[in-house]
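What you see is the complex with one protein chain gone and the rest in place.
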Amino acid sequence: MAKVNVYVTLKPELLDAQGKVVQGALENLGYTGIEGVRVGKIVEIEIADAAGNIEGKIDEICRKLLVNPNTEDYRFEIEKG
Amino acid sequence: MAKVNVYVTLKPELLDAQGKVVQGALENLGYTGIEGVRVGKIVEIEIADAAGNIEGKIDEICRKLLVNPNTEDYRFEIEKG
Amino acid sequence: MKFGVVQFPGSNGDQDAYNAVCDVLKQPVEYIWHKSTAVDGFDCIIIPGGASYGDYLRPGAVASLSPVIDAIRGYADQGGRVIGIGNGFQILCEAGLLPGALMTNSNVRFKCSYISVRVENNFSDFSHKCTVGQTLSLPIEDYQGSYYCNADELKPLESENSILLRYCDKSGKVTYDANPNGSALNIAGILNEAGNVAGMMPHPERAVDDILGSADGVLILKSIAQRLD
Partner (left out) sequence: MKINDEDTMSITDTKPIKPEVYKEMGLNDAEYKAITETLGRHPTYTEVGMYAVMWSEHCGYKYSRPILRLFKKYREAIDGAGLENAGIIDIGDGLGIAMKIESHNHPSAVEPFQSAATGVGGMLRDIFTMGARPIACLNSLRFGPLDDARNRYLFEQAVAGIGFYGNVVGVPTVGGEVYFDECYSGNCLVNAMALGVIRHDSVAYARADGPGNPVLIIGSHTGRDGIHGATFASVELSEESESKKSNVQMGDPFAESALIEATLEALETGYVVGIQDMGAAGITCSTCETSAKSDTGIRIDIRKVPVRETGMTPYEIMLSESQERMLAIVEKGKEDEIIAIFKKWEVPVEIIGEVTDDELVHVYDGDELVAQVPSKSLAEDAPTYDLEGREPDYLAGLNNYDLSGLAEPDDYNDVLMRLLEVPSIASKQWVYEQFDHTALGNTVVLPGSDAAVLRIRGLKKGIAVVTDCNGRYCYLDPFAGAQIAIAEAARNLACSGARPVGATDCLNFGNPEKPDGFWQFKRAVEGLAEACEFFDAPIVSGNVSLYNETPQMAIYPTPTIGMLGIIEDVNKRCSSEFKAAGDIVVLLSGVRFDEGESLPVCERESLGGSEYLNTIHGIVAGRPPALDMDREKRVHKALIKAISQGLIKSAHDCSDGGLAVALAESCIAGGLGADITISANCGPSAALFAETQSRVIVSVAAENLGLLREIVDECRVECTVMGTTGGEVMKITINDVEVVNVGVEELDSCWRNAIPGKMAETGVGC
């Protein structure tokens, strides 16, 4: 049993339209000093079998499906249970 | 200066349509033993001034804007710089 | 009898709603800018559909924090009539003016299509021109149209006749297959407890002429206008 958290974020050089709107909304609410907001994704995966090269498998899953390498970066954590 | 990561996830009792689709896709790709997938959001906020009750401020921001308490849970990490 | 149509940055259903009131109801109508708090003097306020603030973060989340929504909260407390359509429904839920939330469609895709809804309540200011059980053909267009609320809120919705519209098949049967997005109890539209605030995902303001595929939306618009007479 393993619980994997994959964190997917937009590459820093790309425009994050969503983050911009959230930042504007926070400013409108009166919060000052907000220098930047970026919105990304978490994908939490539960895997029955944590044996073997689970890092490699997760990395493969990220590249194949979860992450768009043209626009996104990723990192992940594995919590074996 | 502080960097805050807010993690927003769907309440566990709710059906996560997106997670289910990702899970199906993983199964189609031949990955076995995937017991569950849930997709959430990360909001990364950079704040100029990390003095004072920053935890309280972030918590307020979460409840006011970043999170829908009807459907979502959240947690956050603050990295003071 | 004066209608107001709220304009948020990026909301795009404002023109449809405005035109429908002009062309179909032939009533006076004015836009209300999102920064305005002057909402008195309107007999009904429409919060239109279509992607305020780009639907970013969660549809309706950012718009629900605007000054106009604060003002509308006070207006509604005093019995003022408010109808939120599509994104307007999402805004009202986000603002807490209606219970529940709208979640991502069960197939995780945007869906635009004419669907059928069954009228569940014809006592309201938004539906008294319909009969209970009547089927209306209306268009939906959303990515997050799946209505959800927790069990504690769902019961009163049902028992207090606060469900306005439910997705159904052409013959009016509320079935699993007729649910386009996974909404709880096939809910397509609801009322608040007092009955003066309504929200719905289908767009009555776009179905106002047979030439557009349906004129069933006129029943809802006329219900609002004529109750006010």
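Which chain is which? They are A, B and C, in the order written, and residues in each are numbered from 1.
Criterion: contacts are C-beta pairs under 8 Å (C-beta built on N, C-alpha and C of every residue); 3 or more make two chains touch, one makes a residue touch a chain.
Only a predicted model underlies this, so the values are computations on that prediction, with no experimental measurement involved.
Asks: Of C:3, C:42, C:56 or C:126, which sits in contact with the chain we cannot see?
Replies: C:56
Asks: Out of C:129, C:166 or C:203, which touches the unshown chain?
Replies: Residue touching the absent chain, from the options given: C:203.
Asks: May I ask you to list the residues on chain C that touch the chain which is not drawn?
Replies: 9-13, 15-16, 19-20, 23, 50-51, 53-56, 108-114, 139, 141, 143, 203, 205-206, 208, 211-213
Asks: With the missing chain put back, which residues of chain A would touch it? List them for me.
Replies: 11, 13-17, 20-21, 24, 41, 43, 65-66, 68-71
The rule is simple: only the chains that are shown with their structure count from here on.
Asks: Hey, which pair has more contacts between C-betas, A-C or B-C?
Replies: Taking the two pairs in turn, the one with more contacts turns out to be B-C.
Asks: Hey, how far is the Cα centre of chain A from the one of chain B, in Å?
Replies: Result: the chain centres lie 9 Å from each other.
Asks: Taking each chain's centre as the mean position of its Cα atoms, how many Å separate chain B from chain C?
Replies: 29
Asks: On chain A, where are the residues touching two or more other chains?
Replies: 22, 25, 29, 39 - these are the residues of chain A that touch more than one other chain.
Asks: On chain C, where are the residues touching two or more other chains?
Replies: 57, 62, 65
Asks: Across the complex, what residues on chain B touch chain C?
Replies: 14-15, 17-18, 21, 64-66, 68, 70-71
Asks: Which positions of chain A touch chain C when the two form their complex?
Replies: 17-18, 21-22, 25, 28-29, 39
Asks: Going by the contact rule at the top, pick out the chain B residues touching chain A in the complex.
Replies: Spelled out, the residues of chain B in touch with chain A are 7, 9, 19, 22, 25-26, 29, 31-49, 57, 61, 64-66.
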